[in-house]
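This report refers to the structure that appears directly beneath it.
What you see is the complex with one protein chain gone and the rest in place.
Moving on, here comes chain A:
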Amino acid sequence: MYSMHEHRTLPDALLFVLSVFFRKIFILQLVGLVLTYNFTDCDFEKIRKKYQEVIYQALEKYMNGIKSTEFNNPIYCEDPPDCLTKIERITFYPTHGCTSLAKEIFAIGTNAALTLQCPGYSGMQINNTQAKKKRKKREVTTNKCRKQVAYLIELWRRFSRIS
């Protein structure tokens, strides 16, 4: 009798812990989605200079000669904060078919630029150790990733024109 009771409480406990855990993860993700950083107070001029001198070179190198206009890029941002919000989302948040953009050179540069020029921006914690390991069996740059980078190039161009 006692052992049967023990067997019933163990899975229940496990289930309880896991549900609490997943619930917290879900809530945290929800909070993360809702509470995105407001890029209104950033120094857009300095960010633009860093893009023109450094980030742009890295984006072009990633595209490896393929022009961004070859992908139909109907993407648009209204103002500099909106541009930075979209740039940050595309750069650091994985999408289906392209999960490794955050570890690229242009992503690291974007992260550094936003961290330096946007007060209160904590930046994305990119795990460099994992990046090293994954680079060994790095996924081949897919067309999907190039398309994402083409979006980024358009957003950065729009940003440098309006900032």
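The working rule: a residue touches a chain if its C-beta (ideal position, glycine included) is under 8 Å from a C-beta of that chain, and two chains touch if they have at least 3 such contacts; residues count from 1.
Going forward, contacts and distances are computed from a predicted model.
Between the listed names "Urease accessory protein UreF", "Interleukin-7 receptor subunit alpha", "Mitochondrial inner membrane protease subunit 2" or "Cytochrome c oxidase subunit", the UniProt record for the complex's undisplayed chain reads "Interleukin-7 receptor subunit alpha". Touch with the chain that is not drawn comes from one residue among A:52, A:69 or A:95, which is A:52.
Contact with the chain not shown here comes from a single listed residue; of A:42, A:77 or A:108, that residue is A:108. Remark: the residues of chain A touching the chain excluded from display are 49-50, 52-54, 57, 105, 108-109, 112-113, 115-116, 128, 131-132.
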